[in-house]
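The complex appears here without one of its protein chains, the remainder shown in place.
Let's look at chain A:
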Amino acid sequence: MKNINSKQPLADHDIEQFIGLQLRFGVVLSSLIVLTGGILYLVQSGGMALPHYQQFIGEKAGFTTGREIWYGAIGMQAKGIIQLGVVVLIATPILRIFFSLIGFIVEKDRLYILITLVVLSVMMFSIFGGLKV
């Protein structure tokens, strides 16, 4: 039991290790997806002229909703796959909040269960609150 002299309770230490792994896994997974989509994109349209990025067209470029991105990626559309990787990247720190919540529940730390829930609600408000306008 090498953790016996640790400053923290065992659960705290375990959750730290777990969060570390989860963050790494998320980053690696998202970069693999982005790489796959990127290679496909370059093979298909690498020789084409660059789009006019001086002008911002926003949503009209497509792949801005979860549905569009998911069906685009399943349909093996290069941009859809890249955006799926982007979604996995954005989801990585959000998932980290979930896992911290579980950690605090295991430790029965009521104050931090509450604090984590507040952060999660802000996040959910940002995702589903229709703030895009």
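Just so it is clear, a contact is a pair of C-beta atoms (placed from the backbone, for glycine too) under 8 Å apart; a residue touches a chain by one contact, two chains touch by 3 or more; residues count from 1.
Just so it is clear, contacts and distances are computed from a predicted model.
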| item | value |
| --- | --- |
| Listed names "Aromatic ring-hydroxylating dioxygenase subunit alpha", "Probable membrane transporter protein", "LrgB family protein" or "cytochrome-c oxidase", matching UniProt entry of the absent chain | "Probable membrane transporter protein" |
| Residues from chain A at the interface with the omitted partner, ascending | 7-8, 13, 15-17, 19-21, 23-24, 26-27, 30-31, 34-35, 37-38, 41-42, 45-51, 53-61, 63-65, 78-80, 82-83, 85-87, 89-94, 96-97, 100, 109, 111-112, 115-116, 118-119, 122-123, 125-127, 131-133 |
